[in-house]
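What follows is a set of notes on a single structure, which appears directly below.
Only one protein chain is missing from this complex, and each of the others stays in its spot.
What follows is subunit A.
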Amino acid sequence: MSLFGTNTGFGSGGTGVFGSTTTDSHNPMKDVEVTSPPDDSISCLAFSPPTMPGNFLIGGSWANDVRCWEVQDNGQTVPKAQQMHTGPVLDVCWSDDGSKVFTASCDKTAKMWDLNSNQTIQIAQHEGPIRTIHWIKAPNYSCVMTGSWDKTLKFWDTRSPNPMMSLQMPERCYCADVVYPMAVVATAERGLIVYQLENQPSEFRRIESPLKHQHRCVAIFKDKQSKPTGFALGSIEGRVAIHYINPPNPAKDNFTFKCHRSNGTNTATPQDIYAVNAISFHPVHGTLATVGSDGRFSFWDKDARTKLKTSEQLDQPITACCFNNNGNIFAYASSYDWSKVQSQYTYFSFVCWLWYSIYYSQLGYFID
């Protein structure tokens, strides 16, 4: 029996490493389906940090809830707990010690969820829906960073109702990522700002967008010494830009590549271009995963500038993805992303899939 009460979610009980034998387009990769998925589109996924034993997955959805599952080593997923907001949840993140989860919502608030006591308190307030939330752990401070559609970026000490700092942005925040001491925020109207977080957060540089279309997702990557050195930026028209902050040769080091387009082998028919919904970097290998509106996910090697793998096409767009802390598990969520607005939708399946390293190693590209 599901811990989340009655729901019409798909697959209440599908387990086993090789998944269920449902229709191909629903689970073409034969990945593990997460039990008791949310009742509406999944907006964000986050795995627990390495400081915590085991793997816990948090997912926020447009049904105003945030759910937590434990992912066991045998592949089973166990629903653990759930919390609610009064509006759709747009972003989630973990604290560095794995004891707290922060959630950001359209109801203009952000909450801190203590997993041990299963209690939440509100820690942030904005004038508009909060789009991104990240935990910052610096040597001399730690705080929560929230980016909102009210064009501000605020930093919160969880103990105080007033923000520690509030930075004005030129436009609404569309996506952000933090790897100390760097933070990147991509805004509407193709704005791109890099912040440095040492001592206290301050704006570091405004970058001219390498992409021609609306920004959709961003993820910071690290160099061989595990220092953040650049970011990958995805747009609404099937393209990702790799941008280094201080490259030796910007013209050659920075580049963009096309992705999430229908196969353009037949030049008579036009190529369909899909939005890139999320980007995630493998914590060990540094390869990147992109998921798109076309219902596929792809893995890329940005240093060799090659595509490693593309999945089969799912029947729905993929809206969120993330790697676990050692890179053995890749979770992706298949649900409607509102790319073609519909006032009424009939059938959804809101599921998360787990993609195990078994498949990863079979393709034989361990980079070491």
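As a convention for this text, a residue touches a chain if its C-beta (ideal position, glycine included) is under 8 Å from a C-beta of that chain, and two chains touch if they have at least 3 such contacts; residues count from 1.
Simple rule for what comes next: contacts and distances are computed from a predicted model.
Note on the omitted subunit: UniProt lists it as "BUB1 mitotic checkpoint serine/threonine kinase Bb", one of the names in "Ribosome production factor 1", "DOG1 domain-containing protein", "BUB1 mitotic checkpoint serine/threonine kinase Bb" or "Tax1-binding protein 3".
For the options A:K100, A:H134, A:K154 or A:R216, the residue in contact with the chain missing from this view is A:R216. Set against the missing chain, the residues A:F47, A:W62 or A:W135 yield one that touches it, A:W62. Looking at A:R67, A:K111, A:R131 or A:R296, the residue that reaches the missing chain in the full complex is A:R131. What subunit A contributes to its contact with the hidden chain is residues 43, 62, 87-88, 90, 106, 127-129, 131, 149-151, 171-172, 174, 188-189, 214, 216, 236-237, 261, 264, 267, 270-275, 293-294, 337-341, 343.
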